[in-house]
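Apart from one protein chain that is not included, each protein chain of the complex appears where it belongs.
The chains carry the letters A and B, assigned in the order they are written, with residues numbered from 1 in each.
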Amino acid sequence: MKIYRLIYTRAGRIFVNGVWKDNPIFCMILGICSTLAVTNRVENALAMGAGVTFVLLATSLLISSLRKIIPARIRMITYMLVISTFVICVDRFLKAYFPRISEQLGPYVGLIITNCILMGRAEAFAIKNPLGYSLLDAFSCGLGYSYTLLILSVIREILAFGTILGRRVMPGTWTNWVIMAMPAGGFVLLALYLWIMRNLAKLEPEKGGI
Amino acid sequence: MQTHPLLIFLGAIFAHNIALVYIIGMCPLIVISKSLKTALGMGISVVFVVILTACLNWLIYHLILLPLGVEILAYLIFIITIATSVQFLEMVIERFFPPLQATFGIFLPLITVNCIVLAISLFMVLRDYDFIRTFAFAGGTSLGWALVIVTLAAIKERLMLTGDIPKGLKGAGITMVILGILALGFMGFAGMVKM
Partner (left out) sequence: MKEKIKIVFFVFCLGSVCGGFLSGINAYTRERILRNQELKIKTAVLNALEIDYPPEKIEEVFSKNIEKIENKGRVIYRTAKREVAILFSGPGLWGNISGVLALKPDLETIQGIQIISQEETPGLGGRIAEKSFLERFVNKKTIPRLLLVPEGKAKRENEVDAITGATMTSRAFEELLNKSIADFRLLLKKE
């Protein structure tokens, strides 16, 4: 009963919105590039999810605590500076401690800078809300993004290579669906995922045709 | 013998298309592909901005960042260059070519956060291109991207006429399906060069 009530508090609402109702991927359709490009292996998806969540948290922390000093006219460039700084951190960290993952992700780590989720959350939330709520919002959006990546990558890796995290899970007779590791498979799988999730979340379709 | 610039140019348009093989630049593909006319406007703006920023970034990287040994700042500087040159371009168009303002003006601010602009600067560094190859690569890649957005918009315009799409698939979903089929089609370009 108490947990049920929790979702009616402000914090609860922010959390539910980030993870489910306003999920960055299937509701706001943000950050699709990385969603497709890195989900051919679970390992890459985990690293990407963690990386984006970290940058989200760090940016929200900084932007939200500085929100009273940031001049309104140059707030965009401020977001960009802050985001790029933290992305470079993530890039360096991966290079130093997880060289293999860093190599597989290649330029996509740097491309976190242009991941619209980051700019979106900074502008829509962190710039006008207090620190605690901003951090919660960043965390729940990061979580919402990461679990989508995880679901897609698990499906793709099983079908394309017969493995999860490099461990074999399918029987020896399994024929790899190579197409699932390729962009074409990713596109179609994401379409199916969007279809299912949008139906589950009972989202109204966009207005103005297709 | 490094790859010939012309080959880089053609390869980047077709067989190694940035949207369908590297999956970069998706957000505008989904949002701005509702009508052929706007898609074309966006495509042309991207071609222009990408070539401009790639050349600028090459100069900055090789003439300033490398000699000073501060490659770590590369991403930061690249994104600032992109933001500033887009802003500058917007001002120039507004001041000197007002007719263009109506057509392309609305796309320019959107391009700053378009990943392909940054991606090309990143690839250029990773692949260690010289200036000519950077130019060919930027031109080819952006034209390839423009080709995809125009094709996509044309298909979606047609689809709108028949228009019987399941509710949940509308918008992003159906775009993904079309892109998937296009990606399959573009895989055929890979076999064009015979051994």
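Simple rule for what comes next: a residue touches a chain if its C-beta (ideal position, glycine included) is under 8 Å from a C-beta of that chain, and two chains touch if they have at least 3 such contacts.
Note that the structure is a prediction, hence the values are computed from the model and not measured.
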Among B:31, B:56, B:110 or B:187, residue touching the chain not depicted: B:187
Of A:95, A:128 or A:168, the residue in touch with the unshown chain: A:95
Option touching the unshown chain, where A:152, A:182 or A:197 are the choices: A:182
Sites on subunit B contacted by the missing partner chain, in the whole complex: 1-3, 7-8, 11, 15-16, 21-22, 70, 72-73, 76, 123, 126-128, 187, 190-191, 193-195
Residue numbers in subunit A that touch the chain omitted from display: 69-71, 73-74, 77-78, 81-82, 84-85, 88-89, 92-93, 95-97, 99, 103, 181-183
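As a working rule, only the chains that are shown with their structure count from here on.
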Touching residues (chain side subunit B, partner subunit A) in the complex: 20-27, 30-31, 34, 72-73, 75-76, 79-80, 83, 113-115, 117-119, 122-123, 126, 156, 159-160, 163, 165-174, 176-177, 179-181, 183-184, 187
For the subunit A and subunit B complex, residues of the former touching the latter: 29-30, 32-33, 36-37, 76-77, 80-81, 84-85, 87-88, 91-92, 106-107, 110-111, 113-116, 119, 182-188, 190-191, 194-196, 198-199, 203, 205-206, 208-210
